[in-house]
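Yeah, one chain of the complex is gone here, protein chain that is, but the others are all in their spots.
Let's turn to chain A:
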Amino acid sequence: MRSILSILIENEAGALSRVVGLFSQRGYNIESLTVAVTDDPTLSRMTITTHADERKIEQILKQLHKLVDVLKVSELTDGPHIERELMLVKVKASGTKRDEVKRNADIFRGQIVDVTQSLYTVQLSGTTDKLDAFIAALGEATEIIEVVRSGVCGIARGERSLRP
């Protein structure tokens, strides 16, 4: 089961390493991890996607919460939520491929953010699935030079919120 976990953590040196260390130490997997400071400069917000069964997810949530620096933990995938990932892809865009890449970017509502004579760099945001699909489509159309993805960040829909 894929889970997205949201973590509110003290913005202190070493806090990130405690979270990452917990995952490796207890044999949990991290598919993606994003972290940045929040509107409150003393707090960081972290989003982790992981794969585990329900029982293990419960352990992970409890173990995260046990870390002294962690204020709040919640499982976004528990309820309605919004998840977004940002991707930048550098692709070959010469000859007929140039138009094909542009068309694909349009279909996926991506933006071409950098151009050379032979390359395009496309920016795309969306769910992990959408990004995967775009890579597959581009792979058919042209040669992919480089891919960089931010990992998932997410937030609950509606009234639910993660505040200290």
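Quick note on the criterion: a contact is a pair of C-beta atoms (placed from the backbone, for glycine too) under 8 Å apart; a residue touches a chain by one contact, two chains touch by 3 or more; residues count from 1.
Methods note: contacts and distances are computed from a predicted model.
Within the choices "3-hydroxyacyl-CoA dehydrogenase", "Acetolactate synthase", "NADH-quinone oxidoreductase subunit F" or "Sugar ABC transporter permease", the name that UniProt assigns to the complex's undisplayed chain is "Acetolactate synthase". Within the complete assembly, A:R18 is the residue of A:R18, A:K97 or A:K130 that touches the hidden chain.
Of the candidate positions A:V35, A:I48, A:V70 or A:V91, contact with the unshown chain belongs to A:V70.
Mapped onto chain A, contacts with the missing chain fall at residues 9-10, 13-14, 17-18, 21, 25, 55, 58-59, 62-63, 65-66, 68-71, 164.
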